[in-house]
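All protein chains of the complex are present and in place, except for one that has been dropped.
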Amino acid sequence: MANQLQQLLGQFLPEPFDWLVLTVLQIVALIICVILCVAYLTLAERKVIGYMQSRIGPNRVGPGGFLQPFADVIKLMLKEVIVPNRSNSFLFVVAPLLAIVPALATWAVIPLFPGFVIADINAGLLYVLALTSLGVYGILLAGWATNSKYALLGAMRSAAQIVAYEIAMGFALVGVLMASGSLNLGDIIEAQSGGVSNWFAIWLFPLFIVYFISGVAETNRAPFDVAEGESEIVAGFHVEYSGIAFAVFFLAEYANIILIAALTSVMFCGGWESPFAGWEFLQGTVFAVIANPSLAWFAVKIAFFLFCFLWFRATFPRYRYDQIMRLGWKIFIPVTIVWIVVECGMLLLKIGPWGTVL
Amino acid sequence: MAEQIIFYAFSCLLIIAALGVVVSRNPINAVMSLVLCFVTSAAIWLLLEAEFLAMILVLVYVGAVMVLFVFVVMMQDIESATLSARFAPNVWPGLVVGAISLAELLVVVWVRREGLPIAAVPEPHPADYSNTLELGKILYTQYVYAFELAAFLLLLAIVAAIVLTMRERPGLKKQNISQQVSVRKEDRVRVVKMEPESDA
Partner (left out) sequence: MLLENYVPALLFLCIATGIGLVLMSLGFMLGRGEKSDAKLSPYECGFDAFEDSRLKFDVRYYLVAILFIVFDLEIAFLFPWAVALDTIGLFGMVAMLIFLGVLVVGFIYEWKKGALEWD
């Protein structure tokens, strides 16, 4: 379809510009998709947690509450943005931007379905890591610029926590790299082709668990949400944010959640690969289609991990701050280091589907 | 052509950001300018096809080192720091250091020019060329001693950081998890058999 569109554009535009326009269209479409996903993730969150707690959740706006996210967005758009008089107003306004830009821009290297990725760069994984490490500035600056104790405490807590879990995430990704031998996210997915038994989630199970839980902690979600722990520091770093400035932080947080879900499926669950790939007896039946790699599989996996995020929030009580730090430093980092060494042994003994190395 | 436009755009941004680091009175603005400096230099390195180094520059310097800077600045009393900041006294030492750095750069460029075809533009690499892979191929074989030395430097950094900043605060009540987990019923509960006190 992209090729047809490019041919169509090529009739009106000279050589490099048809490509440029096409890319811009793709990027805008992807960003709109992400934003819509965020909108419906908020609805899903309220519905899912509602049902888990024997409530119905929002059901007034539109059929079954289906238009609730739009009502929320319009409300937030129309609310006044308050810039507190003792804050640093420039940084106060810039901080939400610093949160949203990395959260959206990381999507550039995520392969969505076979042969489609907006920026097919070699160092894709490094790009992801570099951009996600920028996300901490939005929170830190928001906390500092607000000039409120609650905000500052929330920002400091959140930064120290993000920093601790980023290391565990990095080590977990090194394990993925050892198995795939490439930094390109498309290649990492290809390395897991051939059904569920080749997924890294099986062979690197401890790393998979560490990565996903670290992802929950990185996004400051329950049970690791001490950065906004409302019983202690009101709302943490965004205590003074209102209207659209708050909405942008909210958007960034949820875009990051979806990103973590997508990255977990890419790194450990084969992205767009089907879990039934390589099941011979499916061929020739009506079920053959489910063995094909497709965007649908990717979406299913993302939806599953998103559900886990909501499930965790409904299930677990909040961790205490020293417990969070202990989990990050004293449990996850040793586990990942040990598993990297184990993986070295697996590579030497040619255990695992990737046994081509050495 | 497009490459040159991008290069000059990022170079201008880099110079402006670098000036911002030096000139701005508010420490947090200076730190954020420095962040912008690193990001734009990463973009310029990327133009040199050093994609691994560019990404690591952002990851390590912006993602880690500058976070430490922000921590430090956030904990200062900004108002008094801003007021007491005087630009002038630091100008001369700064200029001297700058001049020395510039001289060093010029010398390096001059020396390199002797033997190397520095004016020739290197051929662009094909799309599947992986900078990271090429680096990995030599770093752990040819330069293995330097690499192991790096491990000891990092070890030194860990030890130094702990020695310099660790302070035991007296009177802390700590949670000992292994003790908590290994506690048994007998340690906590004493069952006392006693006669009824009255038969009423």
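Letters A and B mark the chains as written, and numbering starts fresh at 1 in each.
What we mean here is this: a contact is a pair of C-beta atoms (placed from the backbone, for glycine too) under 8 Å apart; a residue touches a chain by one contact, two chains touch by 3 or more.
Note that the structure is predicted; figures quoted are calculated from it, not measured.
Engineer: Looking at the full complex, which residue from A:81, A:300 or A:335 touches the chain that isn't shown here?
Structural biologist: A:81
Engineer: Identify the residue among A:71, A:118 or A:335 that touches the chain left out of the display.
Structural biologist: Residue touching the absent chain, from the options given: A:118.
Engineer: Quickly run down the residues of chain A that touch the omitted chain.
Structural biologist: Chain A touches the chain not shown through residues 20, 23-24, 27-28, 31, 76-87, 93, 96-97, 100-101, 104-105, 107-109, 118-122, 125-127, 146-152, 156, 160, 163-164, 166-167, 170-171, 174, 177-178, 181-183, 234, 239-240, 243-245, 247-248, 251, 321-322, 325-326, 329-330, 333-334, 337, 340-341, 344, 347-348, 356-358.
Engineer: With the missing chain put back, which residues of chain B would touch it? List them for me.
Structural biologist: Counting only chain B, the missing chain is touched by 3, 6, 46-47, 49, 51-52, 56, 59-60, 63-65, 67-68, 71-72, 74-79, 124-127, 129-130, 132-133, 135-137, 139-141, 144, 147-148, 150-152, 154-155, 157-159, 161-162, 165-168, 172, 174-175.
Just so we're on the same page, only the chains that are shown with their structure count from here on.
Engineer: Note which residues of chain A are touching chain B in the complex, please.
Structural biologist: For chain A paired with chain B, touching residues are 88, 91, 121-123, 126-127, 129-131, 133-134, 136-137, 140-141, 143-144, 152, 155-156, 159, 163, 166, 182-183, 322.
Engineer: Can you list the chain B residues touching chain A in their complex?
Structural biologist: 26, 28, 32, 35, 42, 51-52, 55-56, 58-59, 62-64, 67, 70-71, 74, 127-132, 175
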